[in-house]
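Only one protein chain is missing; all other protein chains are in place.
Entry: chain A
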């Protein structure tokens, strides 16, 4: 595939995995789409393969596979290669693993230099040289330093010979403790020869062979660039996505596993759209390095800017009202709240001081710290607010259940709160990463549009978040309003993500660091 058409390949993959016999049951893509489209014209799935739902710029194709599908796909590949090469399936499997499941390269090399390929995978048909256990007079094992005429020894073709006990213990450690399978090297010093499964069969016990097989299945996924295990703990699914490493400066490939976990196919971290993987990595490193400077930010209490009484933040909402003097202010910038709901709201924007203000080195470094803290503040705040929103939701949910049983409302009628909470979590996740993104963004004519989108989403989120702090007995009457605000939030999120992704794809953003 040429790198020129890489972005097209993201959308339309010619990979055979997608076109397999079970490709009609597209799993996993649903979870994110629940709130996304407020246009009702799409309706429910049409179950027609050629009708693809309209896709947003920030979405990528992906497919989720369960263990059985992974196994059967593996088997299909083996069968196919077996037919082409005329080798038994067992040998074909070894050959495929040896070439890291690169079918095309295997077939090409096999046609070119058959004996060499077989030899390299430990399948040479030279019977005299095939590995076996032997007693060798005058031999001393270089691992345990034991010797003796009755000692059984083993060596592969490389002739790195050790006693059978040591060989066994070596393999056992690799398989059991280090979880290696397809690429265990000969124990010989500096030798890169792979221990083939024929040799393994001679040396290991049945239970180890089973573990070995299990690990081989895992390597099938590990070896393929377009397959990845879902990183959620104990998750058994693997996700396929055609996005390649080299695409990662142009796209942020968020995928959604059947276990509900959304993660980045590029780096396996939790969904971090709109920030590209490289920026996320740099940002997390920076936050770790500067954790001391930034620690005070996570504090849950601040002073009212007017009367200085202590104010605690309970929910995710940034609109604070002092209990004592009723002063309304913004938790983020401590500015007057009344200025926030209007068009000159720019709490999200960092105002660079003009060059003359920051001439000397000290002032410059102070400004760069201020700049970092501006973005870190907002990043950390959304992380924290997402947690607080969730706490409040869990409390409300409990009360809603009570309300439900006393008022006779149906379960389905209180689901709007659940949708609202999920939308809020998702939007805050996105907002959080917009600040890491903005930190690395160099100003150009697009920056303002980005900041406007960010601001619009901020306001939508604050409006919805505020609803969650209302007393439970009011929630039912606010249902319509909450649903509207939920829809609006989701819409703002889609607009922001779409615009950012589109410009990333086109290479329109300028960053103040390299995207590698």
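Going forward, contacts are C-beta pairs under 8 Å (C-beta built on N, C-alpha and C of every residue); 3 or more make two chains touch, one makes a residue touch a chain; residues count from 1.
Going forward, contacts and distances are computed from a predicted model.
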Listed names "Zuotin", "Cytosolic Fe-S cluster assembly factor NUBP2 homolog", "rRNA 2'-O-methyltransferase fibrillarin" or "E2 ubiquitin-conjugating enzyme", matching UniProt entry of the absent chain: "E2 ubiquitin-conjugating enzyme"
Options A:86, A:138, A:190 or A:471, residue touching the unrepresented chain: A:190
Contact residue for the chain not shown (choose from A:111, A:144, A:307 or A:394): A:144
Sole residue of A:64, A:166 or A:347 that reaches the chain not shown, by the stated touch rule: A:166
For chain A, the residues touching the chain missing from this view: 142-146, 162, 165-166, 169-170, 173, 178, 185, 187-191
